[in-house]
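Shown next, in C-alpha cells, is the structure this report addresses.
Missing here is one protein chain; the remaining ones are kept as they sit in the complex.
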Amino acid sequence: MSTTDAESTSTRPDPARTEVESVTIRFCGDSGDGMQLTGEQMTYTSALGGKDLATFPDYPAEIRAPAGSLPGVSAFQLQFSSFDIRTPGDAPSVLVAMNPAALKTNIEDLEEGGWLIVDEDAFTKTNLQKASYEKSPLEDGSLAAYRVVKLPITELTKNAVEGTGLSTKQSVRCKNFLTLGILYFLYDKDPEPTLQWLTKKFASKPELIEANTRALKAGYNYGRTIELFTSHYTMKRAKLEPGTYRRLSGNEAAAIGFVAASVLSGKPLFYGSYPITPASDILHFLARYKNYGVKTFQAEDEIAAVTASIGAAFSGALGLTGSSGPGVALKQEAIGLAVMTELPLVIANVQRAGPSTGMPTKTEQADLFQSIVGRNGECPVAVVAPATPGECFHYAIEAFRLAVEHMIPVFWLSDGYLANGSEPYRIPAIEDLPKINVHTRTDPEGFKPYARGENGQGPDSLTRPWAIPGTPGLEHRIGGIEKSDIDGNVCYDPMNHQHMTDLRQAKVDRIAENIPDAEVFGEEKGKVLVVGWGSTYGAITSAVEQLQNEGKSISAVHLRYLNPFPKNLGTLLSNFETVLVPELNNGQLLFFLRAKFLVPARGVNKVQGKPFRVGELRAVFEEALGA
Amino acid sequence: MSTTDAESTSTRPDPARTEVESVTIRFCGDSGDGMQLTGEQMTYTSALGGKDLATFPDYPAEIRAPAGSLPGVSAFQLQFSSFDIRTPGDAPSVLVAMNPAALKTNIEDLEEGGWLIVDEDAFTKTNLQKASYEKSPLEDGSLAAYRVVKLPITELTKNAVEGTGLSTKQSVRCKNFLTLGILYFLYDKDPEPTLQWLTKKFASKPELIEANTRALKAGYNYGRTIELFTSHYTMKRAKLEPGTYRRLSGNEAAAIGFVAASVLSGKPLFYGSYPITPASDILHFLARYKNYGVKTFQAEDEIAAVTASIGAAFSGALGLTGSSGPGVALKQEAIGLAVMTELPLVIANVQRAGPSTGMPTKTEQADLFQSIVGRNGECPVAVVAPATPGECFHYAIEAFRLAVEHMIPVFWLSDGYLANGSEPYRIPAIEDLPKINVHTRTDPEGFKPYARGENGQGPDSLTRPWAIPGTPGLEHRIGGIEKSDIDGNVCYDPMNHQHMTDLRQAKVDRIAENIPDAEVFGEEKGKVLVVGWGSTYGAITSAVEQLQNEGKSISAVHLRYLNPFPKNLGTLLSNFETVLVPELNNGQLLFFLRAKFLVPARGVNKVQGKPFRVGELRAVFEEALGA
Amino acid sequence: MHDTVRTTEGTNGDAAKLTRKDFVSDQEVRWCPGCGDYSILATMQRLMPQLGHKKEDVVFVSGIGCSSRFPYYMNTYGFHSIHGRAPSVATGVKLANPNLSVWVITGDGDGLSIGGNHLLHVMRRKLDVNIILFNNRIYGLTKGQYSPTSEFGKKTKSSPFGALDYPLNPIKIAISAEATWIGRSIDVDAKHLSEMITAMDQHRGVALLEVYQNCNIFNDHAFEDFVNRKVRADRTVHLEDGKPIVFGADNDKGIRLNADGLPEVVDIGKDGPTDDLLVHNAANPNAGVAFTLSEMGFPEFPVPIGVFRSIERPTYDRLVTDQIAEATERQGAGQLEKLLHAADTWTVE
Partner (left out) sequence: MHDTVRTTEGTNGDAAKLTRKDFVSDQEVRWCPGCGDYSILATMQRLMPQLGHKKEDVVFVSGIGCSSRFPYYMNTYGFHSIHGRAPSVATGVKLANPNLSVWVITGDGDGLSIGGNHLLHVMRRKLDVNIILFNNRIYGLTKGQYSPTSEFGKKTKSSPFGALDYPLNPIKIAISAEATWIGRSIDVDAKHLSEMITAMDQHRGVALLEVYQNCNIFNDHAFEDFVNRKVRADRTVHLEDGKPIVFGADNDKGIRLNADGLPEVVDIGKDGPTDDLLVHNAANPNAGVAFTLSEMGFPEFPVPIGVFRSIERPTYDRLVTDQIAEATERQGAGQLEKLLHAADTWTVE
C-alpha cells in the first residue's frame, strides 16, 4: 500500500495539515500488545521520511506479568523532528494507551492538551480492577485536561482481519498495527515501508502478512474517514548530514564497535560474559558474529567471564568482558589482576539502577566511582563513556585503542538508556575509523616482559610489550603479585613497589596525551558551564541550546573521557563563574571535579531510574543563570 | 634466674650504665631462627620493666623459604622507652643479624654508629652466596659506619647447651635465647620473666627448658664477662597511666572487641570468613572463643562468607565478615545487599599492599576508596578505622554499635601493621565500655518491615526495625530489589527510588550525630594541620609532637570516623593555613577532604608496603612550616 | 547421638490450626501465565500447614531468577538475596538459629551456574536445609539464554548456532557432594511433588530436590518427551526405597545391573524372572549405584523420579551447636573480663 493506494479506498479528501517541527509520541500497553514493535515501526518510517529522531523503550521488569496488570505495562516513546534533536522528548504530546493499566502508569507524563488515544474495548471491569481503578477514567472526567480519542480498537481490528483465517486471539494481536495505521494517517506517514517489513518478517506465514496489512490499512483509512482528530499534521524533512543512515541501539552499536576494533587491530575478539540486564544484548549480538572470528564465552559467572577474557588477552586476543553494575562489582578483583599484569582488557558496563539488584530494567549513572576507584589497592584504569547510542560504536573502538596502545584495562560505560535507545546513525566510511597500533613483540633479543617503551616496542614509552604465548623465545611468567619493573619478577622491594605504583598511575595519566581536548558547546568563557557525561548528553545539550538561543551565557562540556580527563578541562572549568554537573547519581563526576580542580561545582542529581527531562534541566540552569 | 643469680656466676663487676630514654632494636634472621619469639620476649620483659613500647614484626612472604635465602629473612623491631612513644622507631640503634641474608636486607636501616651484632659462625661461604655477597661484609670494610660486634653465637650456644641431650640441630636452635641473654645484659633487663615463660611453654619438654635457660644465662653472662660493648645502658620506668596492662596485637584486639560487642549487645557473634593474610588471625582467635557463643564459619570463599554473615544478621546475630583487600573486593556486591536490606553488618578489612595480590605480608592504606564508594549504584556505608592495636578493640565495639543502632553495614579498617604490631594495652573496666542499644522488634501490632524510627522502634528516626525470624507476627520478605519505604515491598516507582536513595544516604549522614567530634592534638588554629587516619597515627603524632615541642604552629587531627566525618571537621580544616594528609596510599582521604570541603589540602604519600618513619614525616612537615 | 529425622512436636503448637491461606502472602504473583512455577508454589502453600511448622519459624531464602521470586509469595520470613548466593545466606540464617525451618529456592542458572560452588559446599557440609532447584533448563529472568542444564546444541539468544557446553546434572553433583537426601520431581505432578517435599522436610540433613519446571516462554515443552501424561508411565521410573525398580503403564518393565555394573532395561516376564531387578536402596553405603541411576535419561532409559539418596549424618548446624555447648561445658561460659585478661599482664601503679 502506498499513500496513493490508501487514497483510492478513501471516502473523504485528505484533511488540511498543520506543519509541526517535532512530535513526541508514547505507545503503551500490555507486554503482549506489541508496543515495542509499534514504536520501532513508527521510528523506522519517520527515519525514512527524513526526520531526525530519538527513542526510549521502557520495558517492564517482569518477563510477562499477568495481562492487564500494572507491572506488565510496556512503553515506547519516540520524538521525531524536522530539526536536530537529541532526546526522545520530555512529555509526549500523543499518548496511545492500550489498556487501563497503561493509562494509569503513563497518563501523568502526557502534556496538557495532548492527544490521548485509548482502546475503549480494553476498559472492561476486570481490566479496570487490575489497574486499581475504581471507576473508568474514561467516564469520570479525570481526563478533562487532554484531548481524548476513544476508539473501539479491538473491535475494529477483529472486523478488519475477519476472513484471514486467524483465531480470535491471533486477530486481536493485530490491534497494534491498526493503531499504527491511525497514527500514520495523523502524522502523514507513508505506510509502505512497514508493509514491506511485514512481508519480509512473516514470509513463512502469509496469513499474518495479510491480517496485519489489513489492520494497518484499516487504521489508516479509519483515521482518514472518521473525524477523529481536530488537527492533522505534517512535517518537513530534517536537515541531516548527507550519508547512508541506519537505526542503531547502544547495545548493537557496542557489539559492532567491538568487532570493528578487532578488524582495525587485526586481533580476534574474545567476549567473556554472563547474562545480565541490560547488558545481555551485547552477548546476543556478538554471538551471531562468528564469521568475524568473534569468540563468545558465556561463563558460569562474572568472575569466570572476566578472568577468561584476561586469559584471552594474555593469549593475544582483544579481551572484552561485559556486564552491569552488580556483575562488574564481582569482576573488580580480577580487574586488579589485569592492572598488575598490564594486559589490555576492556570492561563494558551497561549501568542500571542500584544499589544491589536495584531496578534492573531502569537506567542510572551510578557506577563511575566503582569504575575509577572501586578496587583494592592503588589500581588505576582508564574510563571512557559514549554519550549517544551511535557513540557506543565509536567509543568501543576507542576503548580498545587505548587498552592496546597502553597495555591497560579500560572501562567502557554505557547505561540502560543508551543500550536500548536508538537513533538514526550515519554509517561511517571504514577508512575514517581510527587506527589501532598494536605492538606485539616477537623479537627474543633482549626481551624483558616488563620493559617499557622502545625496548618494549610500545607506542608509549611506558607501555610494556605484548608478548604472546606461542612466540618462540619470549617465554615469561606474569601474575598478581607485585612485579619488578623491566624484569617482571616477583618483587617485594619497597622502592620497587613505590616505583610500580607510580608507574601504573603514570600509565593512565599519560593517556591524556593520546586523547583529544574536551570540546565546548558554546562559548569558551562565560557565566555557567554545564559538565556532563554519558547518556545525559541529549537532555543537557538540548536545555543548554535552548538557553543559548535565548542569548544566555551558558556552555556545555560533555566528557567522553572520565579517566584521565582531557588536558584542557581544568582551564575550561576556571573560565566560568558557575559549574553545574547534572548526573543520574548523587554526584560522582562532581566529586572528581571538585577534588581534582577544587572548583565549587554543584551537582544536579536525579536518581529515579529515568533520564533527565530537558525541561527540568533547563529550569535548574535558568536558576543558576539568575534568570 | 634473677639478676642476683646471674651476678653470682659473674667474674666481673657490673659495668657503669648510661641512662637512655629510648632504644630501637631490630632482630633479624632466618625464618627458622626464632626472631619473632626473641622480639616478643624482649618486648614482654621491657613491658614488665615498666617501659612504654611499640613493636613491628615483619614476616617473610614465603612460608619457609630456603634457609639462609634473602626471601627467608624474618625481622622484629621494637622500641622501648621511658617516655610516651607511639611507633616502633624509625632506624634501629641496635641490629641483631643472625646470618648474611638478614644483614643484607636490614643493614641499610641501622642508624649510623649503631650497634650491629652478628653471628659470625653463620657467615659461611654457602650462606654468603645465598645472600649474593661476593665477599664477607664482615671483612671488606663495608660496615665501617657501625659498631660491629662479631660473636660466635652458634658455637657459644652449642657449648652452653652441651649435655642437655639435645641433637646438634636442636642445640643450634637455642641461639636466639643466647642472643637474647646478651641483649638483656646490655639493656639491664631482668631475665626472670623469660625463664618463667620457658618453663610454662615447654612444660612437657624439660630438656628444652634446660637448654634454653642455659643459653639465655650463658648469653647474659657472656655479655657481662667479655668486654663486648663500649657502653651499657639502663632506662627509667615510663610514666604510664595506672592500671593492669597486657600486650595486645591489632588482630587479637579486634577479635576480643567483636566478642565484647556481642556481650554488650546481648546478641551472639557470627563470623563468616575465608582465610587471607593478614586477616586470618582474627578467624583463628575467634574460633577459640566458642564458649562465648561465637560461631565461626570458614566459608568456601569471601562471597559465601559475607552472605552467610548477612543471613546470620537477618537471623538476629551480630553478622561479622573479615578479609583483606582482594577478598573485600569480592564481597562488594553482597555488601550492597546489606545496604538495600538495611541489615547490620560489620566488614573488617585488614588492608595489605595492593593492587591485586600485591604484597600480602606488607601494609598499606589503599582500600579507603573501595570501602566508601567501591560498589555499584549509590550504596553508602559507614566506615571507622582504629589508629592503634589497642583501638582495634574499641572500634570493633564501635563498629557494631553503629551497625546495630542504625541498621547499616559498617566497615572496620585495619591494616597489616596494626594487625601484627602490638603495644602495652591498659585493660579497660567492663563498665567503662560503651552501651549498644539494640532495638529488636517483637510487637506485631502495626508492624511494617521498612517503617522508621519510633514505629520501627529504632534509636534513630531513620532506622528500620530488626525483625528476626522466629518472632510471631513479623513475617516479612526482604531482598536486593528496590523496596518501597515503610512497606518494604518490591517497588519500581521512580519517586520511591529517589526517596530511598536519599534515605540510605541520610542514614549514613545521620551517624554524625551519634559520634564524637574530632579531637585536635595541639592548638585548634594555626599554620599547619596534619590530618591522618589508621595506623599512621603513631608516626604522625610523634613527628607533630616533636615540632610542637620546638614551638612550631602545627596540630594534628587523627580521624577514626571516615564516613561520615565528625561534624566539626570542616571548621577545623578552615582554621589552618595548610592542611597536610599523610597516607600509605596515593591520596584517598585527601580526595574526600578536597571534594567535600574544597580545601587545598596536600597529600604526603608513601606506597612501599611500609609504615611512615617519624623522621620522614617530620621533614615534610618542617618544609610546610617554612622552617 | 543426633536425630536425623526432625520431630515436629516442638513446633506443632498452633501450627496445626494453620491453613493454606495463612501461607499466602499479599503480593501479586508475577510469573508469566502458564509458568510451571505456579504449580510448585501452590503445592508448597497447600502442604505447609501439614508440615507442622509455625509460620514464624519458616524462612525461604532464594537467589535471583524467576524461580527466586518464590519467597515473596509465601507468608513466612523470606530473603530474596543475590544471584547464586542463597545457599550461603541460608547457612547464616540456619547457623544463627538452628530452630528455623530453612528452605532454599534456586534455579538451574542461580544454583548451578553462578551459585554452583555454594550449592556444592552447603551439600557437603550437610546443613539441615531443604533446597528446591527449579530446573527449566534456561535462564528465564534474563529472557532466554542457555543454562548449565540446557541440552548440548541448544539454540538460544546467546547460542544462535547451538550451545557447545555439555550440560550438568544436578543429581550427580549432589551425589558427589554427598548430600544426605536427593530427590527429583515434576512441577505438574502435584501429588508426587507433595510426597517429595514432605519427605525432604522430614529428613534431617541437607536435602536437594530437583524439580523439572516448564518455562513456557523461553523453553516450552522442555520435558514434554517424558512428562506428558500419555507417555509418563513408560518414560519415567519411580525410585522407591526397598523395592525393585519397575516402571511402565503396566509395571511391565524393570531395571537391573549387568555384570559390569551397567543398568539395563528388562521386560518383566519376557527377559526372565524379576528377582534380578535392582532393589532400590536410598541409604546404600556406597553411592555408586545411585550415581549409575542418575546417569539414566531419556531416550535410552526412563527418567528416574523420586528419592535417589537418603542417608543419615549429623548435620552441620547441629555439630556447630554441639561444639559450642561442649566448649562451654568444658571451659565455662565465657566472661569478657577473663578474655581481656587472658594474657601475661602487669600492673602500673
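The letters A, B and C name the chains in turn, as written, and every chain counts its residues from 1.
As a convention for this text, a contact is a pair of C-beta atoms (placed from the backbone, for glycine too) under 8 Å apart; a residue touches a chain by one contact, two chains touch by 3 or more.
If you're wondering where the values come from, they're calculated on a predicted model, not measured in any experiment.
Undergrad: For the chain that does not appear here, which of the shown chains does it touch in the whole complex?
TA: Output: missing chain touches A, B, C.
Undergrad: Which of these touches the unseen chain: B:E62, B:E192, B:E523 or B:E577?
TA: The one listed residue touching the chain not shown is B:E62.
Undergrad: Sort through B:C28, B:L283 or B:V530 and give me the one touching the missing partner chain.
TA: Answering carefully, the residue with contact to the hidden chain is B:L283.
Undergrad: Among the options A:E475, A:E519, A:E550 or A:E623, which residue touches the chain absent from this view?
TA: Of these options, the touching residue for the absent chain is A:E475.
Undergrad: In the full complex, which of C:A90, C:I105 or C:L120 touches the chain missing from this view?
TA: Candidates C:A90, C:I105 or C:L120; residue touching the omitted chain: C:L120.
Undergrad: Would you write out the residues of chain B that touch the absent chain, in ascending order?
TA: Within chain B, the residues that touch the unshown chain are 62-67, 69, 71, 274-277, 280, 283-284, 287-288, 290, 296, 298, 300-302, 326, 356-357.
Undergrad: Write the list of chain C residues that the hidden chain touches.
TA: So the residues of chain C touching the unseen chain are 114-117, 120-121, 124-126, 148, 161-162, 164-169, 172-173, 175-178, 257, 260-263, 278-279, 281, 284-289, 291-293, 295, 313, 316, 319-320, 323, 326-327.
Undergrad: Just checking the interface: what residues of chain A touch the absent partner chain?
TA: Answer for chain A: residues 44, 47-48, 50, 193, 197, 240-248, 256, 259-260, 263, 268, 270, 272, 289-295, 297, 299-301, 303-305, 307-317, 319, 333-334, 336-337, 341, 426-428, 430, 468-481, 489-490 touch the chain left out.
Everything that follows uses one rule, which is that only the chains that are shown with their structure count from here on.
Undergrad: Please tell me whether A-C or B-C has the greater number of C-beta pairs in contact.
TA: B-C
Undergrad: Where the centres are mean C-alpha positions, what is the separation of chain A from chain B, in Å?
TA: 47
Undergrad: State, to the nearest whole Å, the distance from the C-alpha centre of chain A to the C-alpha centre of chain C.
TA: 40
Undergrad: Give me the residue numbers in chain C that touch at least two other chains, ranges are fine.
TA: In chain C, residues 64, 82 touch at least two other chains, as defined above.
Undergrad: Two or more other chains touching the same residue: where does that happen in chain B?
TA: 303, 333, 336-337, 341, 479-481, in rising order.
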